[in-house]
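A single protein chain has been omitted; all remaining protein chains appear in their positions.
Going by the order they are written in, the chains are A and B; count residues from 1 in each one.
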Amino acid sequence: MRILNIPNLSLIFFAGMIHLFTLQTAAAEEQDDNTSVTIIEPSKKVSQPNSATVDAENFELGLFYGSLSVEDFATNPVKGIYLNYHITSNLSAQVSYGSSDVGRATFEDVVGGDFLSEKDEEFSYIQVQAGYQILHGRSFLGAKRRFNSYLYVMGGIESVQFARNDEIGFSFGARYKLVLTDSLTLNIDLQDHIFEREFIADKKFTNNIEFTIGLNALF
Amino acid sequence: MEYWFQRILLNIKYFVILFFCTCISSTFAEQASEGSTIPEQSVDIDTEYFDVGIFTGLLNIEDFNSELVKGINMTFNANEDFFIQFNYLEANASLSSFELSQGRFFAEDDRTFTHFDFLLGYNLFLGEHFMSDSITRLSSFYLVAGIGDTEFGGEESFTYTLGLGYQIAVQRNILVRIDFRDYIYKTNIIGENNSTHNTQLSAGVSFLF
Partner (left out) sequence: MQNSKRQSSMTGAIRNFCMKPSTNLCQFIGLLIICLYSIPINAADSHPPPPLQLKVIDPYIELHTGPGVGYPIFYTIEQGDNVIVLTKRTAWYELKTLDGQTGWAKASQVARTLLPTGEPVDLPSISYGDYLKNSWRVGFKAGEFTGGELSGSDTFSYSVGFRPLSWAGVELEFGNFFNSEIKGSYQSLNILFEPYSEWKLSPVIIVGKGSMKLDSQPELLPLNIDKNNFTTYGISVNYYIGRNFVLNSGFQKYTLSTDFNDERLERWNIGFNAFF
């Protein structure tokens, strides 16, 4: 016994009504004409209950907000925009821009000087990422709501500007996507931005962990 | 003589294992004690409440480097919505850019970032996902919050932890988790009474029994 979604019950109801109507028509016809009996087969079209899914839409445009931890500095809010294109059902490509106002490091406060100018204190990136879907299924919120959900592995290349560095770095991470309605999805992303940075005469690969939540429109 | 108290406290984590072991034995004890009203049939059902696991990942220590972190955790699933988790993790802080140019903040011994915490977790979304074959796997997306203790730079601080994560049962008894955590505590290593946020991105494997 499968439990049907409430919105689709109305479709079932209509299908049922059509069924009854055609049966009645058939019965009426049978009564009228004793010699020839025309049996009208009702069209058995019971639509499957479906949660909102990404089917015909290929593009997603969205905004995200979250936290970014910059190595040697603090954790600050990050915001940005992204555009995602579903190439196949498993593969997607994304272009995004994010920026975070990092501010002074604590030791800059202690020493009393500024190692970076105000402009250099902004961590911003332009990123091209590929996402590969490793899991698809459904998620349930409480007893009533269910959403189609997917888990992606993401990886990409980016151009990062921070602390007078303008470098090419790369990123990897994971995304949990929930399809909220037919035109809205929610992404929860975790990623690590890796780029080589030179700061106070120390050049090293830095890891910067980012967590964001984004809302996208499907079209 | 006075140091034996300090030793007890440094080993407080052993008491935590004791706590979890008693939880485990209590759930087994409840099975053993039941069935006393029906002498001929001992009701012995396999229970799956606990999981123990290891995890590794990256930790961004505020004002310091990002380091590889390794840890272990134990989770007790109280009901379908809530669970309690204990985590213990360690990371070794190497010299940060600032320290390389200006000098060390603290000695070698104090460079290990050690943290343990008790978390209450809430399964926000329970789910079932399909891997490439047609077998359904149970999964959940959860939020966690809790308290703990962080030791770093010669200081021991009361820590708040917030986080979220996703777990999937790749086999009936094996869980794979991806987690994000933010450890928040006040420190005096650099500056006065700074509230630091140390974020961690980690992946782990747990065994459910």
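The definition used in the following text is that contacts are C-beta pairs under 8 Å (C-beta built on N, C-alpha and C of every residue); 3 or more make two chains touch, one makes a residue touch a chain.
Quick caveat: nothing in here was measured; it's all calculated off a predicted structure.
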In the complete complex, the non-displayed chain touches which residues of subunit A?
1-3, 140-146
Quickly run down the residues of subunit B that touch the omitted chain.
2-3, 5-26, 28-35, 37-38, 40-49, 52, 70, 72, 74, 77-80, 84, 88, 90, 92, 106-107, 109-110, 112, 114, 118, 123, 126, 128, 136, 138, 147, 149, 151, 153-158, 186, 188-189, 192-193
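Heads up, the rule we're going with is that only the chains that are shown with their structure count from here on.
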Cα centre of subunit A to Cα centre of subunit B, whole Å, reads 28
Okay, in this complex, where on subunit A does subunit B touch?
67, 69-75, 105-107, 109-111, 134-141, 147, 149, 151, 173-174, 176, 178, 188, 190-192, 199-202, 204, 206-209, 211
Subunit A touches which residues of subunit B in the complex?
58, 60, 62-66, 96-98, 100-102, 124-131, 136-137, 139, 141, 164, 166, 168, 178, 180, 182, 190-191, 194, 196-201
